[in-house]
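Here the complex is missing a single protein chain, while all its other protein chains stay put.
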Amino acid sequence: MTVLASPGPAGTGSRFARAGALLRAREVGIGVVLLVVFGVTTAHNHNFADANSVQQLLSGAALIAMLGVGETLVIVTRNVDLSVGSVVGLSAYVIGDLFSHHPGMPVILGFAVGIGIGAVIGAINGFITAALRVPSLVVTLAMLYIVRGVDGRVVNGVIIVPSNIPSAFVAIGFRTFLGIPWLAIIAFLIVVVVAYAMRSFRSGRDLYAIGSNPEAAALAGVLSARRVFTAFVFSGALAGLAGALFLALHAEVDVTAGTGYELLVVAAVVVGGVAIFGGSGTVVGAALGALLLNTINQALVASRVSSFWNEAIAGALLLGAIAFDRWLSLRVARGLRSAEGAHRDL
Amino acid sequence: MTTTRARQRRLVSALVLALVGMTAAACSSSGSSSGASGSGTSSASSSSSASSSSGGAIKKGLVVYFIPKDTQNPYEVIADKGGEKALAELGGKVVVSSGTQDTAAAQIPSIQAAIQAHANAIVIAGNDPSALCPSLNQAASAGIKIVSFDSDVDCGSSPDHLFINQANTEQIGTSEVSLLASEIGSKGQIAILSAAASATNQNAWIKYMKQELAKYPNMKLVTTVYGNDDPATSLQVLQGLLSAYPNLRGIISPTTVGISTAAQYLDTHKNLLSHLTLTGLGLPSQMRKYVEDGTVAKFELWNPSNLGYLAGYAAAALASGTASLTPGGSLGSYTVLAPAAGTGPSVVLGPPTVFDKSNVSQFNF
Amino acid sequence: MTSEPVWRRALRWETGLVVVLIAVLVFGSVRSSDFLNTTTLFYVGLNMGEIAIMALPLMLIVITGEIDLSVASMLGLSGAVLGQLTADGWPVGLAMVAALVTGALGGALNGMLVARLGLPSIAVTIGTLTLFRGLAEIVLGARTITAFPASLTKIGVVPLPGTHLAYSAVIFIAAAVVFGVVLHATRAGRSIVAAGLAPEAAQFAGIRVRRLKFGLFVLSGVLCALAGILFTLKNASVSYNAGTGLELNVVAIVLFGGVSIFGGRGTVIGVVLSVIIFGTLQQVLTQMQIQPEVQNIITGVLLLISVILPNGGEAVRRIRARLRTGSGPVRAPAPPARSVTPSDSALTRQENTQ
Partner (left out) sequence: MSEQPAPVPRVTLDQAAKSFGAVRALIDGTIALYPGEAHALVGENGAGKSTLVKILAGVYQPDSGVLTVNGEPVTLSGPTAARGAGISIIYQEPTLFPDLTVAENIFMGRQPLRAGRRIDRAAMNRSVAGILARLGVVLDPQRQARGLSVADQQIVEIAKALSASAKVLVMDEPTAALTAVEVARLFEVISALRAEGVAVLFISHRLEEVFAICQRITIMRDGRFVRTAAAAAITVDEVIRAMVGRDLDVLFPKTPAEPGEVVLRVDHLSREGVLHDISFSVRRGEIVALAGLVGAGRSEVARAVFGIDRRSSGEVSVRGTPLPNGSPLAAMAAGVALVPEDRRQQGLVMDLGIDRNTALASLGRLSRFGLIRSARERDLAASWASRLQLKFGRLRDAVSTLSGGNQQKVVLGKWLAREPCLLIIDEPTRGIDVGTKAEVHRILDGLVTDGLAVLMISSELPEVLGMADRILVMREGRITAELARAEADEDTVMRAATGQPREAAA
């Protein structure tokens, strides 16, 4: 046992340090891939690095990144939220509808409504999942259908046209600050704040505990159900906010808004190194994952690849990213195991 | 009797209104496609007599199933309303039925429902050129008349069906190109921002655009990108397009989602306007903002409500046997055109309306 | 989790499904005289056939605790291959074989990534969902292939001679019987269940779990390719986006059929009932001219019910217990009177300062 069997703390320390470095490398790794994709494309076509293009890279990824943050909170607890896409759609449309019928409505109210809608749907997801102990994948899949249906009833084929959206609102979609799109800034702030909270607050650590070992979490007095509930509410609220920003970005919305986002977001989060079965992963990684996927997609068009090839290549790269992340975590595990072995050597 | 007369009068007035509206638009559209405006006037002048000649024999109580691409497509919702208007005036009824996704699979149950409900006619906008043919065949063999609009189904003669062409396919292709050419001085790189790669009408128009482009040696079509009629995708491919071809001078987007997305982007990146011109097919309601603030100078469309109205009228006429699919045959004021490459017998609504600052605000669709 | 034999739980759920089905049929025939007839039967089979066929292997995969979201994309890809090769003048039979081989290869890719590399199947198959669809797009581009012999495309128009069933429906029924026997009465079936409930225990009992999963993904690929062929012939045409988005319907059907997303639980009869219910429901609602959006909502609600009901009893008991003692999953405000919880926070603060 350890008492009899342990090398100098220095030795172990360094080993674990290395393991830790590798752990951090999950984010670093994605960053590297990101830079490579960007570099290669730019070398191939210099305009890929010009202001407009970069701005679009950022604001294009902003929405998915935002959704990815919420999705991460949920996935870390061993759950998943497939309803985000439909929430984006509903929230975007309802806000647009309000603007068209009450032109005077203050912009901020638009955001409030969106966040509110998302939070309510998230609360429903959360309650059914946490209180009734129903697999979230099924619950949120069902919610995806339901919200889409409701959205359809609301939209009823009437499109929200740009002229009805207050310019102050649309401005958020394209205005930049110091050359950085507001969308990207908002997403960035959300990522930073949530990342910090996930690391430095008990509630944040609770989420990891729940996903890492639910029974242990319960025994440690973690209020699992309440935390999971909160995670879903948060995910929903972010989806609602994303809906508002979707409207700001496109200045118009019909029923197609946000369709298919659910898979996109999960993909981004997974690429971002968040373990699909909970317990580990960071919102920073998720955001980077979103940025990476968006960059890849645009790089393909920008490199004049026939548009028929985009989807296939995107899919292949996605698989590559997942495999890469797996390889990385395996190395971490090996690092720990070797450290462990050494740990017990006499 | 009196009631029917009243209805006929309303029908007449409606047709006239619709067509006159178009003519006005055509004339005001600063001389582009003059041939088009000509045909417009002719149909207008003949409309009243035509409609009265046919209206009388239209059966009452006809049930027509309108099957749009999906129940949410704003353009088609307007068209369906037009159809409902027509059938209401003809004493029949329209059932709008389709899926939530614009796939053929989602439309098939609606066709089946029409069969089960012993409908008199089906008016369909095909999500897929061929996938619907087997089901439509079943409908036809159940005695249901088939009319296609907006996006034709390419079933050859099984079943026989009438295609209500929003505007002569070739004419759209050519006029789109000439619109753009006139704006960019007939030279430079241009690109097409289309909907789904499999959309029949899109591909048909693009084919003719390419033909037309042969006449402009200095205009080069560098690529066609597909936004799948989804704003996000459209925006993404547009951006890629712009960084891939920095010297791009013009974009044609023959789809309402594509053109409005592109317009919104240009509107928010005015620096691009100095060298980039956008045109295509769009809804005035969607585009008004961009036309009025100068982001887009001109774009085209026809009145989807009139299209639906005509389709509904045609369906009723076919179901009543007052119109036939034989080329040269008459449908109200319209003549049935002989089958051409890719389409069976068809009727052309008229030339597309060109919208610009002067008229964009007059249209509510 | 459950101390109760698997089959009894399932049986209870299936009786529920039967009730739902009867309800739908009664409702339908009351609302429309044109409902309870052989045409409807034919249509249900025609519309559900391919989805149903894809649901069978997916069910087994879910029972082993994995999932395959790439089914609809594989349907599209195999259809594209079939179409392209036929257009290239291959004999249709050969083209079909090629399509099936494509399915096997695609399934093998999924299987390799999941079973061999141990990647999470939900992530992998989201990736192959995109990949397969993309390959289909490369194969067909903007073209739509219609060059199929009428002798084959008639399966989209007429039922199997002597029956009122669509060809794809007949194939599904045959396949369902085979799947039922395999899952419930063979070593392979037991292995699948064991692998889903306790992978390690299964391995220690000499069950080659990885190989099993690999095989199931290949099987899924092949049957999705078969579905792709039927789908193509039914529509007498194929374009790259054939069947887009069907994956969620397939998953929904499997789950509504009572297959546990956690693996280990599920019966073929449940899935079959689920298929029939969804098919007839669609017919009823469309004939009643109910907007498709409402159909979506109903689908979602049914799905929710399907998972809430089995857990419902438990949940209620838990919540009662909570109300009684103030403990339990969703923590109620600290219980009154004699509880030590109030002092709890104080103590914690004390500890924190250590």
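Each chain gets a letter, A, B and C, in the order it is written, and its residues are counted from 1.
What we mean here is this: a contact is a pair of C-beta atoms (placed from the backbone, for glycine too) under 8 Å apart; a residue touches a chain by one contact, two chains touch by 3 or more.
What you see is a predicted model, and the numbers here were worked out from it, not measured in a lab.
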{"item": "Displayed chains contacted by the hidden chain, counting the whole assembly", "value": "A, C"}
{"item": "Selected residue (touches chain absent from view) among A:126, A:157, A:240 or A:279", "value": "A:279"}
{"item": "Touching the absent chain when the full complex is considered, from A:115, A:147, A:222 or A:255", "value": "A:222"}
{"item": "Residue touching the undisplayed chain, where the options are C:76, C:134, C:221 or C:264", "value": "C:264"}
{"item": "For chain C, residues in touch with the removed chain", "value": "1-6, 181, 185-187, 190-191, 193-194, 197-198, 200-208, 264, 324-327, 331, 334-335, 337-341, 343-345, 347-348, 351-354"}
{"item": "For chain A, the residues touching the chain missing from this view", "value": "1-4, 6, 9, 12-13, 16, 19-20, 23, 199-202, 205-206, 208-209, 211-213, 215-222, 275, 279-280, 333, 336-341, 343-346"}
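Simple rule for what comes next: only the chains that are shown with their structure count from here on.
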{"item": "Chains linked by the largest number of contacting C-beta pairs", "value": "A-C"}
{"item": "Separation of mean Cα positions, chain B and chain A [Å, integer]", "value": "40"}
{"item": "Numbers and ranges of chain A residues touching at least 2 other chains", "value": "148-149, 152, 308"}
{"item": "Junction residues of chain B - those touching two or more other chains", "value": "71, 100, 197"}
{"item": "Chain C partner contacts - residues on chain B that touch it in the complex", "value": "71, 95, 97-101, 103-106, 108-110, 112-113, 115-118, 128-135, 137-138, 154, 196-198, 200, 203"}
{"item": "Touching residues on chain A, where the partner in the complex is chain B", "value": "45, 47-48, 50, 52-53, 56, 60, 148-149, 152, 155-159, 161-163, 170, 173-174, 246, 249-257, 259, 294, 297-304, 307-308"}
{"item": "Residues of chain A defined as touching chain C within the complex", "value": "80, 128, 130-135, 137-139, 141-146, 148-153, 223-226, 229, 263, 266-267, 270, 276-277, 308-316, 318-319, 322-323, 326"}
